[in-house]
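The complex appears here minus one protein chain, its other protein chains still in place.
Then we have subunit A:
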């Protein structure tokens, strides 16, 4: 097993409310050479007609990743740190099963490469003990990468939540979403 400097004490915290739609994260992500200058993080408008509010979506790195489970080519795997890796380019057949299966809408099929691409939490950086690119450039800290103690100090009125309930399916993830204090899960119907 390759030796890495992955910091297991650090986690990803996403605070959608703080997203100002500056797209600095998208720019930072696409500057990275490992993903062919494509952004693996996506900034979305909630309802552009009535509000300028944007949200940001990174891969949540599910504990039981549906994308990997549905992949017929075994292209998506999860490592010992819980990082769900992007499709192994030698294996991905471009079927888009993962794109349709992901409850968070993360993987994207890049038609030009006939390949699925998704966020792998900047594994090239995190495995060297660095923080993901997007988290280091986010001006509002809507994306934050660090320890639980740090986030507790910074956001005393929020709790990190990593349980999501989609109808009858509950999904737990490695990445946390900041929710009002005391929340335990996010129900999405």
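As a convention for this text, a residue touches a chain if its C-beta (ideal position, glycine included) is under 8 Å from a C-beta of that chain, and two chains touch if they have at least 3 such contacts; residues count from 1.
In this text, contacts and distances are computed from a predicted model.
From the set "Sulfite reductase, dissimilatory-type subunit alpha", "Rieske (2Fe-2S) protein", "SWIM zinc finger family protein" or "Formylglycine-generating enzyme family protein", the protein name that UniProt assigns to the chain left out of the figure is "Rieske (2Fe-2S) protein".
Residue A:170 is the one among A:17, A:140 or A:170 that touches the chain not shown. Summary of contacts with the chain left out: across A:56, A:76 or A:133, the touching residue is A:76.
Within the full complex, the residue among A:65, A:107 or A:132 touching the omitted chain is A:65. The chain not displayed touches subunit A at residues 1, 63-66, 68-69, 74, 76-80, 85, 168-172.
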